[in-house]
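Note that one protein chain is taken out, while the other chains of the complex remain in position.
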Amino acid sequence: MSALAIRLAGIAMESPLVLASGVLGTTASSLRRVALAGAGAVTMKSCSLQPRAGHPAPCILPWGGGILNAVGLSNPGAEGAAAEIAEFKRTCPVPLFASIFAGSAEEFGRLAGRIAGAGPDLIEVNVSCPNVQSEFGIPFAADPDACGRVARAVKDAAGSIPVSIKLSAQCASLARMAEACQRNGADAITAINTAGPGMWIDTGTGRPVLSNRVGGVSGPAILPIAVRAVYEIRKAVDLPIIGTGGVSCANDALQLIMAGADAVGIGSAIYGGGIGLFGEINRGLEDFLKEGGYDSIGRVQGLAHREDRP
Amino acid sequence: MSALAIRLAGIAMESPLVLASGVLGTTASSLRRVALAGAGAVTMKSCSLQPRAGHPAPCILPWGGGILNAVGLSNPGAEGAAAEIAEFKRTCPVPLFASIFAGSAEEFGRLAGRIAGAGPDLIEVNVSCPNVQSEFGIPFAADPDACGRVARAVKDAAGSIPVSIKLSAQCASLARMAEACQRNGADAITAINTAGPGMWIDTGTGRPVLSNRVGGVSGPAILPIAVRAVYEIRKAVDLPIIGTGGVSCANDALQLIMAGADAVGIGSAIYGGGIGLFGEINRGLEDFLKEGGYDSIGRVQGLAHREDRP
Amino acid sequence: MSGRSLAMSSHEMHTLPVKQVVFHHDGLKSFVFPRAFDAEPGQFVMLWIPGVDEKPFSVSDVTDGKIEITAKAVGPFSRALMNCKPGDRLGLRGPFGRGFRPRGRGLVVGGGMGIAPLRYLVHRLEQDRASFRIVLGARTAEEMMFVGDFSRLGAQFATDDGTLGRQCLVTSLAERLCEEERFDLIYGCGPEPMLVALKKLADRAGIDCQLSLERHMKCGIGICGSCCVDGSGICICREGPVLDRAELDLVADFGLPHRDATGARKDAPAMA
Partner (left out) sequence: MSGRSLAMSSHEMHTLPVKQVVFHHDGLKSFVFPRAFDAEPGQFVMLWIPGVDEKPFSVSDVTDGKIEITAKAVGPFSRALMNCKPGDRLGLRGPFGRGFRPRGRGLVVGGGMGIAPLRYLVHRLEQDRASFRIVLGARTAEEMMFVGDFSRLGAQFATDDGTLGRQCLVTSLAERLCEEERFDLIYGCGPEPMLVALKKLADRAGIDCQLSLERHMKCGIGICGSCCVDGSGICICREGPVLDRAELDLVADFGLPHRDATGARKDAPAMA
């Protein structure tokens, strides 16, 4: 078994690297491509019960420190997503994580049931997308009770399929959010979704570039926020964590792992590095383990929580 | 009069660029140096009633996307700060903004009275420093009521000296924070303080590098968050805004101005650009105005709030 | 530790004043922007009309310090574009994607709006003193773009109504040329059914082809996944839009209905 192999909520993965939701994740074909490039698991774009076209373009904007996006959760709906899941599972052995979002705990439950039927390896629950707040009221990801109810509803509907709740750093206490997830049966936590939100103004016209004016901030700019978030969550709960945010090289991935992540999501960095990044980072992690004399990636997990005085 | 001249809360400034608090801002000498380099006003490092040594090093860490800091508000105390203010005012005509922080509205008031006596041109109220939360309880900057009480206490103590409240983007609603400031007599708003907090882990040792483990995120990484914050505040209130966060070139400064800022704070970028940045950005702004046929910087302020449909 | 920046500064959004508008006929115009660009033929830019939308457009020419795109009015965005005048500021990001990789003796085949990027291609081929032939098709003479430019380079034309050149499909012209002459590579851009025919022609002739595909695009930077083809899953915005024969063999939806803005498969094939 390779030094990078892990088990996450019972799922065997060849590498801790996970394709983050919303990036190259709509179709079975693109997900398979990323899986073959070396991802230990791939996450689908979040889907809703009904199809959504999302916001008009520009909805994705690289700006030098990362990416701003307000895609508006475009997706082909539960039917379409289920078909892609089924096709992926038929043609690719790599674990597939579905991702769902809805407007109420009850709707989350219904959607989870529908998606569970298609047989993903895990269901990620996107309670934290900043692009649809106005549509769905208070973000679940800032309210431990609401988030707990969503976790419970999805868990009840998902049967034996493990459930990960995807949190945002924009809340008063990540520890309290994580505890609410654990109390309500979540099998894992994904953190973080995009930060911000942010705005980019074109000074030639004086206009916000994104059609939605504001969008979530991802990419290198948010790495330290993601590292801190994972560190806080690891202090609070012992659920597996899919640490995500700003990773673009093996050293970044190691920071999240040392902060306490079991697996590491990668999204925006694919812009700069292409999907070849998965292979590169796998190799970088292997080299790191070899040089340090560690026999598995698990050995360095959570290292940053050791007592600080030497 | 130069095209860059502005009035902010009654204060005449030759340029909208302001040295942000905490950067080269402890001594009259260093403040004067930045003033001579082209800043329209300079803000002092935040001071407390008593001197503070702050956190051990490393407390400031450049990481590629900006700076992480947990200086821990080291400062020579109100006595020392007042002496620096007096010396600065004796030797330099550029407006000087004091900055204060305290543990309660009452203490804020006392400190403001002490500092007002030294004659700064404005008192900035740091309700938003992330590095001392655990010491002072809930951050004022996330609670409109508490923040309003601080604003009122400082305003009452400051006499005729205008007061700006410095907000953080880490709150549920910047609009509500800004309204609370306005209602309680604030003359201006400064936004934003550092984002995050963030953590950086040295993967060679597995340790968080900052002695405080976490620190505020500043520099280029936070520009889109600052632009969005200023945009939200401008929508909510008509107080002058000192837009701050991630500015490192004239185009960045213009984004904040078009989002609604009257003046623009610059801090972390001095690491990459030195204090010569003030002159460079002034020239960049002048060139922009000339090319666009604008006779003053006020003409482009808030441009991003025009109706969006063409 | 390597750099931490995603910056590819030309990929940031820049608005530029339109420098010149070239009127071809109603609903068909070229727009020239004052920006030094080192786009390859076949690459595209994302064009933003503030307040409207942002869409991909192929580069139809690059001359020193200037870049040109050519657009046809077919829907809300392209109609709004037709109203843009010199001095209006539009946003450009790019250039994106992988363009044509010229090699050997080429047969350049274009149809409809697909002619636009080929104009820049033949300018480059000419400059590189490459040997090539051109065949172009459109519905009518009026819709045939850059006729003077292409005629000078010996292009043959086909129209549906016979108002210019032969009254036949451009693929018939291409087939005949392939029987008469030896080519190393077929360059193609146009409606997907035309591309499917060209691919078959290349397969039969046993030569390579480089065909430019269109898929729904949102980001242009290989992130959103909306332009990924079925089968191999590659991104048209990043690894395309120009694919070679081997790559096309792995496009499961080549010539078939592909995906819309939601990511669902749609029933009608895309316009081109």
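Order of writing sets the labels: A, B and C. Residues in every chain begin at 1.
Rule of thumb we're sticking to: contacts are C-beta pairs under 8 Å (C-beta built on N, C-alpha and C of every residue); 3 or more make two chains touch, one makes a residue touch a chain.
Everything numeric in this text was worked out from a predicted model, so none of it was measured.
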| remark: Touch assignment to the omitted chain, from A:25, A:38, A:51 or A:64, lands on A:64
| message | For the chain not shown, which residue from B:23, B:127 or B:161 touches it across the whole complex? | response | B:23
| message | Counting contacts across the full complex, list the positions on chain B that touch the omitted chain. | response | 22-27, 29-34, 45, 51-54, 56-67, 71, 74-77, 80, 200, 202, 204-205, 207, 209, 211, 219-220, 223, 248-249, 251, 267-272, 274
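Methods note: only the chains that are shown with their structure count from here on.
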| field | Cα-centroid distance, chain A relative to chain C, in whole angstrom | value | 35
| message | How many angstrom lie between the centres of chain A and chain B, each centre taken as the mean Cα position? | response | 33
| Interchain centroid distance [CA atoms averaged], chain B/chain C, Å | 49
| task | Check each residue of chain A and list the ones that touch at least two other chains. | result | 63-66, 200, 207, 220, 223, 251
| field | Touching two or more other chains - residue numbers and ranges from chain C | value | 1, 4-5, 50-52
